[in-house]
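Some chains have been omitted; the remaining ones sit where they do in the full complex.
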Amino acid sequence: MLKPLGDRIVIELVEAEEKTASGIVLPDSAKEKPQQGKVIAVGSGRVTEHGERIAMEVAEGNIIVFSKYSGTELKYEGKEYLILRENDVLAIVG
Amino acid sequence: MLKPLGDRIVIELVEAEEKTASGIVLPDSAKEKPQQGKVIAVGSGRVTEHGERIAMEVAEGNIIVFSKYSGTELKYEGKEYLILRENDVLAIVG
Amino acid sequence: MLKPLGDRIVIELVEAEEKTASGIVLPDSAKEKPQQGKVIAVGSGRVTEHGERIAMEVAEGNIIVFSKYSGTELKYEGKEYLILRENDVLAIVG
């Protein structure tokens, strides 16, 4: 199991070519393209300067869209994941 | 459906050439040109260091003007959208 | 109508050559030159980390001096405007 820290989440990539149930197809443009993933694990939220932990908006199982080039790849028990900060999540699809 | 996170909004572009009802025509200048869009979905607002969520000024259905080059494009169920932060919205038209 | 967001204002440029009633003539120098405008619309003010909205110092109808190169141009119903943040306003003339 991977337990992300603070406001980080662990996602599995959902390939755009597979045309998912949620129907997102990424545009073919020169702009920075968003990608989508499925949320596998969610951190407990960042802690503010006041010592308060801010609840996460993203939940396990959500399909999310995020900015390409954000996050860090890692392989765990043979599968590939990406670790993002919630701030890199643009929208929840569903 | 796309549910934007934090202070993000999802908009549909309103082409300047179509000369919309709201009457905005973008100037032909060397400065960074604003563009307009229609708000499709609105996040629940950013959360401050004090754990307070700040209400959004922009609402679904608003026609807005935003700085060109802000936001991230995405295609969803065959239509193109742009995801912006409310801070990239310059004004509401209407 | 244009409703600027947060601490933004919408102004009409007041050309320096016209030598306005308020009497400002911009210096001919290598430094970044200020410009003046008339305030057409005022945002409701920025919201602090504490969720408080800070009242605007600038009001509709004010003649203001601002730093050249600040703001974003836009044309609305055939007239040209500039959208600035209140922080780009240097002084109120009058």
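Lettered A, B and C in written order, each chain numbered from 1.
Going forward, a contact is a pair of C-beta atoms (placed from the backbone, for glycine too) under 8 Å apart; a residue touches a chain by one contact, two chains touch by 3 or more.
Just so we're clear, the structure is a prediction, and the values are computed from it rather than from any experiment.
Chemist: Whole complex: how many copies, 3 being shown?
Modeler: Every protein chain is the same sequence, and there are 7 of them overall.
Heads up, the rule we're going with is that only the chains that are shown with their structure count from here on.
Chemist: So how do the chains connect up here, line, ring, star, complete, or something else (other)?
Modeler: Chain contacts: open path, no cycle.
Chemist: Can you grab the rotation angle between chain B and chain C? Superpose on CA, round to the nearest 5°.
Modeler: 50
Chemist: Report, in whole Å, the distance between the mean C-alpha point of chain A and the mean C-alpha point of chain C.
Modeler: 40
Chemist: How many angstrom lie between the CA centroids of chain A and chain B, rounded to a whole number?
Modeler: The separation of the two C-alpha centroids amounts to 22 Å.
Chemist: Counting only residues that touch at least 2 other chains, which ones in chain C make the list?
Modeler: Not one residue in chain C touches at least two other chains.
Chemist: With touch defined as at the start, can you tell me which chain B residues reach chain A in the complex?
Modeler: It comes out as residues 1-6, 8, 10, 41, 44, 47, 49-51, 72-78, 80, 83.
Chemist: Would you tell me which residues of chain A are touching chain B in their complex?
Modeler: 23-27, 29, 31-34, 48-50, 52, 54, 57-58, 65, 67, 86-87, 89-94
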